[in-house]
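One protein chain omitted, others in place.
Chain IDs A and B follow the sequence of writing; residue 1 opens each chain.
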Amino acid sequence: MSSSDIRTLELNMGPQHPSTHGVLRLVLQLNGEIIENTSPRVGYLHRGFEKMAENMSYQQFTPVTDRLSYVASMNNNLAYAIAVEKLLGVEDQIPERAQYIRVMVAELNRIASHLLWVATHALDIGAMTPYFYCFREREMIVDMFEEICGARLLYNYVRIGGVAKDITPRFMDLLKEFVKIFPDRHKEYNTLLTKNRIWLKRTKDVGVISAEDAINWGISGPALRGSGMEWDLRKKRPYAAYSELDFDVPNYPEGDVYARYLVRMDEMLQSIRILEQCIQKIPDGPVMMDDFKKITKPIKPPAGESYGYAENPTGELGFFIVSEGKNKPYRMKIRAPSFVHAYALPFMIKGSLLADVVAVIGSLDLVFGESDR
Amino acid sequence: MSIVIWGLIKFIVVLLLISLYVLFMTWFDRKVLARMQNRVGPKLIGFHGLWQPLADGVKSIWKEDVMPGKAYKFMFWLAPVITITTAFAISFVIPFAPPVKTASGVVFHFSVVNLNVAILFVFAFLGLSSYGVLYAGISSGGSKYPFLGAQREGAQMISYEIVLALSLLNPILMSQSLNFETIVAAQTHHLWYAFYQPVAFVTYLIAMFAVAGKVPFDMPEAESEICCGYFVEYSGLKMGLYPFAQYVVVLVLSAIMVLMFLGGWNGPFWDGGFVAGFIWYWIKVAFFIFLFTWIWGTLPRYRYDQLMDIGWKILLPITVLNIFWTGFALTIGLPFF
Partner (left out) sequence: MLDTKVVDSLKAKFKDSIVEVSESCGDSIIKVELSSLHDVLKFLHSDLSFDYLLFLTAVDYPKREGKRFDVVYQLRSTATFDEVRIKAEVADGEDVESASDIWGCAIGDECETYDMFGIKYINNSELRRAFMPDDWNGYPLRKEYPLKGDDFSDRYLDKYLPNGQRHKIEHTRMP
């Protein structure tokens, strides 16, 4: 057989596939089971948020940001609020208590998002049981959010100028209990996965990306820290109350799937540390700036443009807002980490096996509500 | 004449019993997994959901049977039939209880046929059973996931049946028989073969999981990679036949494990005739069936190339060396052999 008779198998992985986490479609060129070439196709969840933003007032758009990375709605709200506040120039006037509440809900949601990530990532690699263990704790967090804002998935809680409502005493009780038991539960996931031989074999040296390449491909968040960059916007450019809180930025230099897994596992414990400090330090006072208490009062930022960002569980979520002095944004661009990560996939999985594609997709925590906007 | 009648009766009884076993094995699997995962499992239908498998079976019968337009129809039909037939065929040579000497002096065997070459028969049909999967992959009308699944199944069966056969060669050499009952009888006087052949015991255990296609070696049907692999395009009853056959293979491989390495119906104590033997035998078999579920709930899945590495680079050399060692030990007549 001459070499021209050998053809690659074109496999259309997704958009309906158990481990593409929603609607990623990868067109894979397979040689046996080895990936020769990949082409990512996103957009199956495209809802036109950027177009919608141009036709909505600033407050109206906050619930829409919930729908970005729907597993980390609080963080999305926070990033959007930061961007608009930067545009308005009121970053320094947010009440102290609101800043602490923002940190608390953002960290809780980070834990929830990471738990969901561990659960689905393990399921992708074939371990079924961690899924249910992680959902047990995620349920506790969701209960807490239900207590403060009545919703369990899409919260619309962090608003421009503060947060929607003050937290309740019951929330604090639940939070204290959660902070107390979570480290033990964290050990359970560790026993199931971290030192598991098969888990190590499946994740070590898979989907390796060096720090330089990761920066070049725009990778951010835990995936970048998994490549050895000590890069955390909460530390580098502290927003909300992060500058007053003490925490570490876990990073591992290997740059493989396992390093990203470890980063996320460690981050959960760091989030618990932040929460413990928040419980101690949270001051009394108002939770919303007076100017923004009335939701019907239009926000009219001066003409200008701002880029506000926050460290999301998936990576750096940024909002680039152009204002022309009206009550609606003139243009809003959402910098979605999942979109960037999806386009970095071909680089990371070239030459690996089909089973590794699943592991790498899982390790990047792609959420397609965010990627497709 | 009576042999034929008895054979037919046994045939039907075994067929029914195994079907019943598979039905309640699905219930058992789900219950055990649920307990491992902080869940309740099936609960509503019957006592603790005991009739759930029947409901599932009825559902599977009534489901629409979809066939891809480009499928090779004959092969597409044939594939599950091959799988289920071969699985049942293997189970016909497995003894289900210790043999009983009747009053007239005739030995009654609790297997459909008491073959002298039972192990050869098992391997012949295990080899054939992979054709069911290969046909399913090829006949699914160019669908790519079944194709990849069939590829994986083909490679996996070839590599691990060698390991499986070579591991079983050690007890065969020691007992000089291919008949299960003789092998068990040989272990009655000896210690169990697992103590003589710990290496073969472990290699068989690993190969058992691979041949049955269960976690951590469920490559052909890795649902998160190739969406259930070879039976993606199947639906309804035809699709149900594949897990069905898999459960039968699990039972058969567990039974072979017990017969060859763990002394069959011999217990460590209480050697009291048929009843004791029956109970001992099924306790051991049930443990291995449970082990399959246990591992399923605990471990992730290996990667395809790692599976091949384990098979060819580690297990195969070890088993071959082990056979040399057994032959050497038997030839010079070591005290424990």
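In this text, contacts are C-beta pairs under 8 Å (C-beta built on N, C-alpha and C of every residue); 3 or more make two chains touch, one makes a residue touch a chain.
Note that the structure is predicted; figures quoted are calculated from it, not measured.
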{"item": "Contacts of the hidden chain among displayed chains", "value": "A"}
{"item": "Touching the absent chain when the full complex is considered, from A:107, A:316, A:356 or A:370", "value": "A:316"}
{"item": "Among A:9, A:154, A:200 or A:215, residue touching the chain not depicted", "value": "A:215"}
{"item": "Residue of A:11, A:42 or A:134 in touch with the missing chain, whole complex considered", "value": "A:42"}
{"item": "Missing-partner contacts on chain A, residue numbers", "value": "39, 42-43, 46, 48, 50-52, 55, 86-87, 89, 213, 215-219, 229, 231, 236-237, 304-307, 309, 316, 318, 320, 322, 330-331, 333, 335, 339-340, 342-344, 347, 372-373"}
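Keep this in mind: only the chains that are shown with their structure count from here on.
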{"item": "Chain A and chain B: spacing of chain centres that average the CA atoms, whole Å", "value": "44"}
{"item": "Touching residues on chain B, where the partner in the complex is chain A", "value": "33, 36-39, 144, 147-148, 151, 215-216, 218, 222-227, 296-306"}
{"item": "Complex contacts: residues of chain A adjacent to chain B", "value": "9, 11-12, 17-19, 33, 122-129, 131-133, 136, 192-193, 196, 198-199, 201-202, 353-358"}
